[in-house]
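There's a structure below that I have some questions on.
The other protein chains are all here in position, but one chain of the complex has been omitted.
After this line comes subunit A, so read on.
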Amino acid sequence: MTSKFKISSTIHCDVLIVGAGGAGLRCAAEILEKRPGTNIVAVTKVAHPQKSHTQTAQGGMAAVDPQDPVDKPIYHMFDTWKGSDCSADQNIIRKIVESGWEQTVWMENHGMHLSRDENGRVSKRTFGGHTLNFGETSAFRCVFEADRTGKGIMDNVWGEALKGGTSFINQAIATELVFKGDNCVGAIIFRQKDGEFVAVLAKATVLATGGNGQVFKVTTNCRQNTGDGLAITIQAGLPVMDPEAIQFHPTGIVGPGILASETLRSVGGILRNKDLEPFMERYAPKMKELAPRDLVARAIETEIREGRGILNPDHDIEHVWIDLRHLSDYIHDVQIPEVSSFFRRFVNLDPKKDLCPVRPSNHYQMGGIPTNEFGEVQKSNDELIHGLFAVGECAAASFHGFNRLGTNSILELITMGKVAGEKGVASLGNERPELPKNAGDMTFSLFSKFMEQKGRDNPGQIREEMRMLMTEKVGVFRTEDGIGLAIEVLEELKERAGEATLSSKSLSMNQELIQRWELHNLLSVSTFIAHGALNRRESRGGHFREDFPERKDQFNYHTLAFMTEPGQVELGQRPIDMSIYEERQEHYEKFGMIERKY
């Protein structure tokens, strides 16, 4: 091992937050409010916390206003349960839904610029899947900051974390969790700018690293969402829950993958194939374009698979059209101005005159690092890892089960961020952890291997092949053979990655090195997704098996996946919490294993 691989310094703090997005910094803000002066170190992989993925969330956040004359938390709980295809945990649903409004008020009171109604109060709008009276009519439950709610949240929690004195380490990656026995005592951080490895030792460590969208070829996720948090958890021998539960949005804009929201279809946009046939009539004769997300995504994928897609030569991927040309100027200019502008800005088309290219785009990971209702990470169903928390998209408590409702993610981030913050503060002891002897070994062996490898392959190309493989075989449609093949090819890609050479051996701001490490993570997370998908011989929420198209009761559980040895995935189960149903209070029957029909 070369000498440049060493821990150059050790930082001691009370709380280490790995991932300074919405969830991580809401947690920091809570800790600083409850216990001012707490020494918090927050690490982010991007150039600055404000550049985190949360910044791009558009639609808004679900929250039931207690003063609303018609909406009730129980309706929101029902929508979330039904949306999850009966696989979210009901204790978590209750906890998050019940604190929705309090969290909204917290954000507003701390300076978020939420859009207002004419009375000067926080305004609310409708959003797909959110209903009153158990599915009867649409609920006005989504609070928002114009079309940039995530940015509002990001600015706000970053501002509060900064105000409270958080120390930030930007453009840095956590490569390894550090343990002392069964306690997590911090992480190894690689600072990209100066190429130094530092150990950050903490009384509590919070993982908030966001999603893994880069596993797929077209994604709405940001460039850094490579599933690092999951990968370092897997590397530590800890479980990942429901990795196969991935959401695809039916209409991502070809190329950048940017979300062309459901609004386009609700105002009358028509999906057409290469023959310009309005094909949704064949798949959902009644609902047509307004059918649920997963059904529309599958319809589009089918058109593409059966040769009725259109190839975009620039981005080298097939798509269908969304036709908005027949819509009035009023609709274009007043109802869908932002999305219209996306087509102009990112594909140079005028939706008033041109057909616009869309295709299913990876959007969200419902599964993640399993936690209890306080965000404490589980080692198994009845054991916790002391000192380790996980919140936000990288974690699964689980609020979304196998399918997330729009606007429920941001709600989850800030609620679980807050809850974990509270719990973290309460658990801070006085003991100052010391640096275990073997800390960093795993990182150094990996990084030195990356540096020393020799061969012809280019990590960038392997990454592209992997993303295409996952899109085709473990994407919207999955089959036993397809997934089996993907697992084999993933092993080949791992071997090839082991022979890819880096052109520069520098440690400072070596983007190629980081991408090589990300590839390692992506391959490991993809393997978990594939194994989860192979084992679940049923269809549920975002997980659709063509060979097993129905949901089955024998799979009414969460998948727990562990890596026992390199490349070996072992699967276990965690029961689904059905406490609302079991308590047999009013409306409990709505929380049984109900059908997910819209």
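For the reader, a short list of remarks on this structure follows.
Keep in mind that, in the parts below, a residue touches a chain if its C-beta (ideal position, glycine included) is under 8 Å from a C-beta of that chain, and two chains touch if they have at least 3 such contacts; residues count from 1.
Keep this in mind: contacts and distances are computed from a predicted model.
Going by its UniProt record, the hidden chain of the complex is named "Succinate dehydrogenase/fumarate reductase iron-sulfur subunit" among "Succinate dehydrogenase/fumarate reductase iron-sulfur subunit", "2-oxoglutarate ferredoxin oxidoreductase, alpha subunit", "Cysteine desulfurase" or "ABC transporter permease". Contact with the chain not shown here comes from a single listed residue; of A:D68, A:E108 or A:D441, that residue is A:E108.
Listed residues A:R116, A:R432 or A:R537: the one in touch with the omitted chain is A:R116. Residue-wise, the contact with the chain that is not shown comes from A:E160, picked out of A:D85, A:E160 or A:E376. Touch with the chain that is not drawn comes from one residue among A:V215, A:V347, A:A439 or A:L534, which is A:V347.
Interface with the hidden chain, as seen from subunit A, comprises residues 46-48, 50-53, 55-56, 104-105, 108-111, 113-122, 146, 148, 151-152, 155-156, 158-160, 162-163, 168, 170-171, 193, 222-224, 255-256, 258, 313-315, 345-348, 458-461, 464, 502-504, 506, 508-512, 515.
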